[in-house]
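A single protein chain has been removed from this complex, and every other one stays in its place.
So, subunit A:
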Amino acid sequence: MRRALHAEWTKLRTTPGTGLLLLTVVAATVGIGVLASAVTDCRAGGCTVDLAKVSLTGVQLGQAVVAVLAVQVIGAEYSTGMIHLSLTAVPRRLTVLAAKALVLTAVVTTAAAAGVAGSLLAADRLLPLAVTDAAVLRAAAGSVLYLVLVGLLALGVTTAVRNPGAAAGLVLGLLYLFPLIGLATTDPDFRRHLDQIGPMAAGLAVQATTGLDSVAVSPWRGLAVLGAWAAAALLAGGLLIRLRDA
C-alpha cells in the first residue's frame, strides 16, 4: 500500500493541471463567498439570513471543480488506456483505488480548507458574523468534509463508468438534479424529502447555523447522507474494478 500511495502521489503531482485545478477550487470557493458576503446588507434592521451559510456559498461552485479533479484522477487513465499499466504495476485493484482515494482526499482537504478559511476571513470583515462561534466552525469544517466527500463520490462514479465525460455528467447531474426537481415541484413535503436525500442539499445542511429546528435534515445527519452516496459510489467502483476485466 505504501508503494501504491507513493506512485499515486507521483502521478497526481506530475499531471499537468492538478495544481491549476486545486487553485481553482480555492479561487471559486473564496470568490463566490466574498461576492455573496459583499452583497448581503445587514445594516437596515439586522439580517434574517444564515450568515455562515451565505459566507460559504462558494462551496457550491468549488464542488464542481473538485468533481472535475476527482474524475480526472482515474478517468484520464481510462481514456488513455494507462489504467492497464497501473493495474500491471499494482495488480491488487482495490489497493489502486484506495491509494487514489487517499491522495485525492489529501489534496482536496488542503484546497478546501484554504477556500473555506478564505471565505470566513472575508465574511469576518464584511458581515456581522462571529466566525469563532461553535456553529460557524462546524459549518466550516463540515464544508471541507463536504468537498472531500464530493471528490470521493466522483472518484467512485468514474471508476464504475470508466469514461471521464460520462462520469462528469453523472456526478454533476447527481449533485444538481435534486435541487432542480425541487424547483419544479410545488409540494412542500416532496421538496423536503428531496432535500433530505439529495447529495448536495443534504450535504450542505452542514452549513446551517440558524433556524436549526426547521431544517429538512440536521447538519451532521445531512453530511452523513452525502457520505452514504460517496460510500455507495466507491463500493460500486470497487466491486466493478475488482470483478471486471481491465
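Methods note: a residue touches a chain if its C-beta (ideal position, glycine included) is under 8 Å from a C-beta of that chain, and two chains touch if they have at least 3 such contacts; residues count from 1.
FYI, contacts and distances are computed from a predicted model.
Asks: Leaving aside the chains on screen, match the unshown one to its UniProt name from "Carbon starvation protein CstA", "ABC transporter domain-containing protein", "Type 1 periplasmic binding fold superfamily protein" or "Anti-sigma factor antagonist".
Replies: "ABC transporter domain-containing protein"
Asks: Would you mind spotting which of A:T15, A:T40 or A:Q196 touches the chain that isn't drawn?
Replies: A:T15
Asks: Could you pull out which residues of subunit A are in touch with the chain that's been left out?
Replies: Touching the chain left out of view, subunit A contributes residues 3-4, 6-11, 14-17, 76-77, 80-82, 84-92, 245-246.
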